[in-house]
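One protein chain omitted, others in place.
== chain A ==
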Amino acid sequence: SCSCTVVSKQPLASKMAGADSDDSLYPIAVLIDELRNEDVQLRLNSIKKLSTIALALGVERTRTELLPFLTDTIYDEDEVLLALAEQLGNFTMLVGGPEYVHCLLPPLESLATVEETVVRDKAVESLRKISHEHSPVDLEVHFEPLVKRLASGDWFTSRTSACGLFSVCYPRVSSTVKAEIRQHFRTLCSDDTPMVRRAAASKLGEFAKVLELEYVKSDIISLFTALASDEQDSVRLLAVEAGVSIATLLPQEDLEALVMPTLRQAAEDKSWRVRYMVADKFSDLQKAVGPEITKNDLVPAFQNLLKDCEAEVRAAAANKVKEFCENLPEDSRETIIMTHILPCVKELVSDTNQHVKSALASVIMGLSTILGKDNTIEHLLPLFLAQLKDECPEVRLNIISNLDCVNEVIGIRQLSQSLLPAIVELAEDAKWRVRLAIIEYMPLLAGQLGVEFFDEKLNSLCMAWLVDHVYAIREAATCNLMKLVEKFGAEWAQNTIVPKVLGMANDPNYLHRMTTLFCINALSEVCGQEITTKHMLPVVFKMSNDQVANVRFNVAKSLQKIGPVLDSNCLQTEVKPVLEKLASDQDMDVKYFAQEAISVLSLA
């Protein structure tokens, strides 16, 4: 229907109307029967193809027959209603273009009042979408009255939906109507039910953005203050985010008087949920209020959040440490960090709660770039080392995963002594997900620590993972080998890992033997033709006689995989006979994969 937009309205409408003549084939009753089918699934399918039905009816009958039907029969399963709410958001062209778009309002209005949140939200989304397609006149004549009706509805659902519609019509209506809209919004902010106040609080920031500055100061501030001291913490916490938006709208000189008292109060709210929200939005808040207020107000507030009695809040604040420090005004950044933030951070390193420590560990390394080499060595390094020895594997992992930041500033050697025991311990952790996570950092670590350190200390770990009892670890270990070879080169591979990998081909455990094949699959390309042909291929051939069928069909798969690395002579004279033999294996799967390899490698 996007092509429709290029066409001017008139010919399109007449074109659609003209095509109506052959619609006697589809009396509306037949189509409506489909929408009324007893089976929910069929009904749902029909609703999802509502545009097809509308197109079959033409714009006129869609407006006069289909939409009234939809409006009247809006009692259905929520899933059907959700699909309907979504469809109607894209229906403008199907009812005849923007000049008729208001026909879509009645069904959407009903949908915006249903109980189920998902349906309501979708209806509001569609209403917001089609609001832009209304002319300013239609907006005042049709859309705004709908918003008003919703805003004064009996049941909380309609009032909740109204909250999301004010901001889309406000900018395009006359000043009288604007005044009414502001009044309705004000009323909903002090609604009797907390559900509506929550909806209003969550849209306060958005609404403030479309208001004229004078009304932001006169209206929005008082609403913000009231919502931020609501009796329910679920309302107060939503006001925090609105506060951030409002702060970005006001000139610097008004912030102190209009917003800061409320935000200060939120940072010390008696409910941890509100304080959590403040911590969570701290970086946005910091950007919104600017450097001066940050220095005077936010620094102490942030210190308090880092020392909060509730672990949830401390963890949220700890997550923001790096971002907060980064965004501090440059002239005083180092002093503030060293005298105010770092002491709190030091305490968090030995926090009683592991989520707090792990949140800190995920950002703490970032401080080294901000503080520079000397401070990092003197103040941060001891913290890194302490976290590397933490009892919680997640904390250690988070430190290890961010090593690159430190590497840039002080080089990784400073840490390597403590790093090794931490890595070894994680490598042998009882939880396979922890082992998996550390494997993923191996290539990075190898790059930073260098080949000598790796060969000496880490190589044996990488090989041990190949025989882990969890498949996901063996698989990751295989992939890890490939990445290591990419880093250290084929020669290194040939000397250090290929012999070990090939040695496993003689293992009594068939799973170990299969690991050899998986490694060959991964390594053949990075190792190149020579190593593959000379060292790996003979082993693969030998395994084609394995007594376990799974090994044999994996031989076929491996040959298919490494075929492209080999030269054509080798393929014809050596690979082909082996595959042909496997293709006449007694096992069905071996046959299948051998035939597949033959056809992929074009050896038939």
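Rule of thumb we're sticking to: contacts are C-beta pairs under 8 Å (C-beta built on N, C-alpha and C of every residue); 3 or more make two chains touch, one makes a residue touch a chain; residues count from 1.
Convention: contacts and distances are computed from a predicted model.
Per its UniProt entry, the chain excluded from the display bears the name "Serine/threonine protein phosphatase 2A regulatory subunit", taken from "Dihydrolipoyl dehydrogenase", "Serine/threonine protein phosphatase 2A regulatory subunit", "TRASH domain-containing protein" or "Phosphatidylinositol glycan anchor biosynthesis, class S". Shown as candidates are A:72, A:115 or A:530; the residue that touches the absent chain is A:115. Only one residue from A:312, A:455, A:580 or A:596 touches the chain missing from this view: A:312.
Contact with the undisplayed chain is limited, among A:69, A:492, A:510 or A:541, to A:510. Those residues of chain A that touch the chain absent from the view are 1, 3-4, 6-8, 11-12, 15-16, 19, 25-26, 30, 34, 38, 42, 49, 51-53, 55-56, 77, 115-117, 155-156, 193-195, 198, 231, 233-234, 270-273, 309-312, 430-432, 469, 509-512.
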